[in-house]
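Got a structure for you, questions after.
Below, a portion of the complex is reproduced, with chain positions unchanged.
Per-chain numbering from 1; labels A, B and C assigned in written order.
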Amino acid sequence: MPLLTAHDVGIERGDRRLLTGVSLSINSGELWQLVGANGVGKTSLLRALSGLARLGVSGEVQRHGSLLYLGHASALKLSLTASENLRYHPACDVEACAEQIAAALAEVSLSGLEDRPVGTLSAGQKRRVALARLMLSPASLWLLDEPFTALDAAGCEWLERRMREHIAANGAAVFTSHQPSRFGALQRDLDLKHHVA
Amino acid sequence: MSHDVPSVSLIAAFAGQFARHAKALINSPADVANPLLFFFMVVTLFPLGLGPDPERLSSMAPGILWVVALLASLMVSGKLFASDFEDGSLEQLMLSPYPLAILALAEVAAHWFATGALLALIAPVFGVMLGLPSEGLLVLTLSLLLGSVCLTLIGALGSALTVSIRRGGLLLSLLIIPLNVPVLIFGTTAVYEAVVGGNWVSWLALLGGLALGSLALLPIAIGAALRVSVDT
Amino acid sequence: MWTIIHKMGSPPWFFRFSGALVRWLLPLTIALLCVGAFWGLLIAPPDFRQGNSYRIIYIHVPAAVVALAGYYVMAFAGAVSLIWRIKMADVTMRAAAPVGAALTAIALFTGAIWGKPTWGAWWVWDARITSMLLLFFLYLGVVALFEAYENKTAAARACAVLSLIGTVNIPIIYKSVDWWYSLHQPASIKFMGESAIDSSMLYPLLLMIAAFYCLFVVAVLLNMRAEVLWRHRESGWIQQLVERA
């Protein structure tokens, strides 16, 4: 059974039709990139797939299984530390004990910064805290909106590796990015220019 | 939303959310002290504006204290969900497998502890400052304790409705204040009655009824409002 | 019942139906207003205490009564829109709010004008006046919330939630303001007591109330038709209407 199916989805924002006739079915082990120019509707589509956007979305979207959505806004409280942010994150289903969180933060090379308020971290460090959730969430479907932004080369490599692992472990992911394709034959593109209304 | 069985029980989710917000609120002692100081300073404005006549002040004390409590709640609860909306936490809340109403309630509860409950406990001090007769002090605390439950929940609803609106700040007061009027009336009347030795119990009971009703109805409304706010 | 509700939900059907209704109702409203006003302002005898100034009740009371009823219409529409997701209910709610707010404003304004000669003050914190003021705020809240949202579907949802909570609250607000008032002061003047009103004054008043009810319905329907036209300005059936016209 696919993790997510969308049938003939159309998206409308502010009285203007953006996209029509988007159908897709995401199976475990698949990696999809949403491709398109600025403003074509990648973020809007991702939100429709996640179920966050319903008003103005026509067609049918069905989700089977849990999902993890990371949007432009990274759901970090600037006055909490990195580990506190991960500890209480509602998307973080595991009763995340301190060790797991420390391990996740070490994975994203933030050891030593766990106990600093997130507000004092640099742009890339903040993004890494948000991405540490990829280590903690049991969700099988990831929806990631421009996850590579603000990361340096090492960070991008880490993320690429992590996504490959997830796919290999029968997960699935949909992501957007303006950077050149990283995953070669592993990824499938959905070019939204074919669906512009 | 997601069809799997949540791996944490509902109560644990509530508790986690509660703890998270209590932590975020009480990150520094200043955050706890601030609403109290606001209350304190606004209370001191009244003798300055109305003249220092002790008798007059004491007869107005219940009204003043309650109006200020209402305003403090307006300033504080009205922004309950603002940062959650801006930083994207609300989206994550919405995608979690637990009912939004429960998670929102946890947040409101944490908030109430850090502001409403605390304020109720400290209010007698301000009552004494305004010359409120000592018979009224206990009832003042009790009425604020019950009343602030309603005030916080109503404030949270207002916040949920206006959080996605740019410049929603004052619109908020328009939405909230009329809904708060019964709370204000029951609360002040309870204190007045206690001062004159009347039947304050029934007014407190009314306030308790309002609090229970709000607890039953408002979280659902807050959940619905949040869902709309995220989806715009 | 269901079929009617669903038919009501269909814009073309509504447009035709409301057109016919307005065609009947508008003349009726005008007639009622004329007769009521003529009777009330010219024929009915002057009050033995207040002289002619009392005649403002022929506007004040109908406006106040209909404004109150209007909130329930609006809130009911909100409930229907929230529960059954019927688009026309949104439109009804949105159309009723400004009309209700306007009527409330009229009641407040005429009340204030009336207050000056009768109590010597423009404004008194009487229970009913205070509740009316709060009702005005409740209406304004719905109107302002609707205007504040850019996405009008979202606006309708939010307003429906608000007006539902408002509905639960209105009786509580009224009751509490009543208690507040009676507790604080046995009125020095009996402001709006059950003064037995003479039938020669009552009949025109009843006529005016009926007229204001009709006026409310007509205003809401016209408001709704404008909204429907705007929302569906690009759809086929409107184009047909335009061609036929």
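We take it that contacts are C-beta pairs under 8 Å (C-beta built on N, C-alpha and C of every residue); 3 or more make two chains touch, one makes a residue touch a chain.
Worth saying up front: this structure is predicted, and the values here are computed from it rather than measured.
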Across the whole complex, what number of copies goes with each label? A x2, B x2, C x1
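Assume only the chains that are shown with their structure count from here on.
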Of A-C and A-B, pair with higher C-beta contact tally: A-B
In angstrom, rounded to a whole number, how far apart do the mean CA points of chain B and chain C lie? 32
If you average the CA atoms of chain A and of chain B, how many Å lie between those two points? 36
So what's the Cα centroid distance for chain A and chain C, whole Å? 49
Residues of chain B engaged with two or more neighbouring chains: 228, 231-232
Name the residues of chain C that each touch 2 or more other chains. 150-151, 154, 157
Chain B residues within the chain A interface of the complex: 1-4, 6-8, 12-13, 16-17, 19-20, 23-24, 27, 83, 86-89, 91-98, 103, 228, 230-232
Residue ranges of chain A touching chain B (in the complex, touch as defined): 50-55, 63-67, 69, 71-80, 84, 87-91, 93-95, 138-139
Tell me, which parts of chain A touch chain C in their complex? 14, 55-56
